[in-house]
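Below you'll find the structure I mean.
Left out: one protein chain. Kept in place: all the others.
The letters A, B and C name the chains in turn, as written, and every chain counts its residues from 1.
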Amino acid sequence: MSELKGFLAPKTPSGSSAIVPEMPWYYSGTLLTVEYRTDVERVRAILPADLELADEDPGAVAFIWADWQSCSTGGAELLDPIRSQYLEAFVVVRCKYEGVTYSRCVAIWVTKDFAIARGWFQGYPKKLGSAHVTRIFNHGKATPKLEAGAKLGATLSAYDHRLASAVVTLRSPVDQNGFVNGHKMLHSRWMPSITPGAGNSLDQLIAMGGVDADLGQAWGGDAELVLEDSQWDELASLLPVRQIIGGYYREVGVTFNGGVLVADHSNPAV
Amino acid sequence: MSELKGFLAPKTPSGSSAIVPEMPWYYSGTLLTVEYRTDVERVRAILPADLELADEDPGAVAFIWADWQSCSTGGAELLDPIRSQYLEAFVVVRCKYEGVTYSRCVAIWVTKDFAIARGWFQGYPKKLGSAHVTRIFNHGKATPKLEAGAKLGATLSAYDHRLASAVVTLRSPVDQNGFVNGHKMLHSRWMPSITPGAGNSLDQLIAMGGVDADLGQAWGGDAELVLEDSQWDELASLLPVRQIIGGYYREVGVTFNGGVLVADHSNPAV
Amino acid sequence: MSELKGFLAPKTPSGSSAIVPEMPWYYSGTLLTVEYRTDVERVRAILPADLELADEDPGAVAFIWADWQSCSTGGAELLDPIRSQYLEAFVVVRCKYEGVTYSRCVAIWVTKDFAIARGWFQGYPKKLGSAHVTRIFNHGKATPKLEAGAKLGATLSAYDHRLASAVVTLRSPVDQNGFVNGHKMLHSRWMPSITPGAGNSLDQLIAMGGVDADLGQAWGGDAELVLEDSQWDELASLLPVRQIIGGYYREVGVTFNGGVLVADHSNPAV
Partner (left out) sequence: MSELKGFLAPKTPSGSSAIVPEMPWYYSGTLLTVEYRTDVERVRAILPADLELADEDPGAVAFIWADWQSCSTGGAELLDPIRSQYLEAFVVVRCKYEGVTYSRCVAIWVTKDFAIARGWFQGYPKKLGSAHVTRIFNHGKATPKLEAGAKLGATLSAYDHRLASAVVTLRSPVDQNGFVNGHKMLHSRWMPSITPGAGNSLDQLIAMGGVDADLGQAWGGDAELVLEDSQWDELASLLPVRQIIGGYYREVGVTFNGGVLVADHSNPAV
């Protein structure tokens, strides 16, 4: 009897049905980032009790749109691009745990199921959303160019509620496309017991980061950001936008190949 | 400091962002089922090694389309119906474990993210797909009626590949809408370690079933079923269709309120 | 040489590619209606100059959600239901032309391309949108029942902006599901010259109505309606909601088989 194969569900005899294949996972794309400051207590309130605020600029938040093409080893997804391309919009804050400063994604919406599955494995709290971001083409008049004054728009909606709208106006090349998303990620992943009220069968704190970063020139500039609440997405927990720090654009390539367990509170007996 | 709330991700101060709220979960909808027999070794090959074939008719398979409206306690989802309605198509076989016969879902596609999340919690191996099934209306000429001779179609695609097409012709009221999906479900749920090659942090066998079933009259009849393979969905593992057992239609209501842990092989230290 | 076939584009040798086949077209579904009064000058402003306001209650507006299954002669669409099912949300006012009172659709969003095509032929100003409406099932707890106190929700979004949200609470059976959409439709259809500024090659006023109506019992009750503007959808032109007239639900079947030319201002020479 042969074993079933599949990194994540479903497992089948060949393993080809798995919603996500084995790591490493490769990414090429663009990032559009708006960083802002909210009240420090807002960041504190969105962190689990056992994490601390970052020491410096603890109220800083990054709202990021990524326009990705991704694949696994061999790149088969690239030739059936519906399986390769997706957009995501996500919110990152910083935190501290056992003296180390981390980035932490507290909300994220993606456009494909394989991206949801990767995210749940990584502790990204992914849901489906509709994300769009202006692209930079090299020809024609229906595009900004990568130059001072370029304006890029980005939007997010979920369950037919528009949650976020941004416009970034590029001003000049800069060293970094923001600082909030610049640390290793510290994420929680958990699975409640199938029995109501019995606690979490899985409950872990994990840390991870990309490798093999292949980065384009970062550009920075001004930004506008409008966030709206909905019944199903508590964006108010990330408000108010007290001060815009800046807007950024960068082409990026990165590889993900796992992380490390930081703390475990699982109770597999339930 | 208040605790974060959320049954599944993301956790927020209010808990309203969670992709799925607390159980119980309520369902109203219709089921269109095609049951068929494939080669017994095909069913054996799609089961994990520690499960056995069912004693009777072990090659029987059910391909089921469900057209659901669902909600949690209080029913808020019903008034924002994009958050409530979804379709799913799923494949069920039977198996035996420690002497008990169970049903087991080996493939399933749904149209909404909250349905994916509920499924992963329940061990349903859910992915996104595009599912459609003919509806029965009471008026007009663009509908079958619930009567002998009624024809209902159903289709499934994923990643823009059409995977399944069915036509069921109703003949008469029957006692049951099939037998393959008639037992408690025995499902696996697992989460690989964030560290490549380190095994599964979570690895459980769980059992569950609906409660408070509120069933309409079952109808049975003839069926046609065409299954097609794709690079991303190994439908060939469920072929060939040796013999159609029957086609069925039924209106159903059911409540899900959890299940029980059957076996645990987790290794939370990884 | 055989002639190309196709009621609307594209024409092919067999005609099977046409986005819409020949009439008649059959519809089965449900209508959820909210009627309200806005300022009379608002209705006047959304009518072409050559139409007059209705004599009675000229500020009345109907916002209607329809959940349709449709097909052409032979019903082939019913067995591939993705080709048959769609939702639409539309806004109807009344007007008068040459002494006759008509209904007129001034905005409409649908979920499928074949519905857009039928609409453009009929003078419905159709765009794509995302529409949802609560369904009434006969079983289970995730559904209102067709009875006093039942609450049905409905929503509309386009380009990821939520444009309309409604809740209707049914109170009792009534004679009609509203009066605004109760006349023959008077619609405009036009096509600008391919040469900029040269006027309209096609410019017609047409009248039409459904035939073979097969209606369920109408229910009436209270309603809430929230309309929101977007950059791409001038909902403000239908505001304010001065007074809710009522909310209605009805199962309906109807056939469309064409209409009549009322007035022509085409200039086919351009």
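Structure notes:
The definition used in the following text is that a residue touches a chain if its C-beta (ideal position, glycine included) is under 8 Å from a C-beta of that chain, and two chains touch if they have at least 3 such contacts.
Please read all numbers here as calculations on a predicted model, not as lab measurements.
Note that the absent chain touches A, B, C when the full complex is taken as a whole. Within the whole complex, the absent chain has one touching residue among B:Lys5, B:Arg162 or B:Lys184, and that is B:Arg162.
One of C:Val106, C:Ala142, C:Leu156 or C:Leu227 touches the chain omitted from the figure, and that residue is C:Val106. Although one chain is not drawn, its touching partners on chain C can still be listed: residues 1-4, 7-14, 16-17, 19, 22-23, 44-49, 76, 80, 82-83, 106-108, 112-113, 116, 120-123, 125-128, 159-160, 188-189, 191-196, 201-202, 204, 206, 208, 231-234, 237, 257-261, 264, 266, 268-270. Panel shows chain B; residues 130, 132, 155, 157, 160-162 of it touch the chain omitted from the view.
By the touch definition given at the top, chain A reaches the unshown chain through residues 26-30, 68-71, 75, 78-82, 84-85, 130, 132-135, 137-144, 151-155, 165, 167, 212, 214-216, 251-255.
Following the convention adopted for this analysis, only the chains that are shown with their structure count from here on.
Averaged C-alpha coordinates give centres for chain B and chain C that are 35 Å from one another.
Computed from the mean C-alpha positions, the centre of chain A lies at a distance of 40 Å from the centre of chain C.
Contact of a single residue of chain B with at least two other chains is seen at positions 80, 82.
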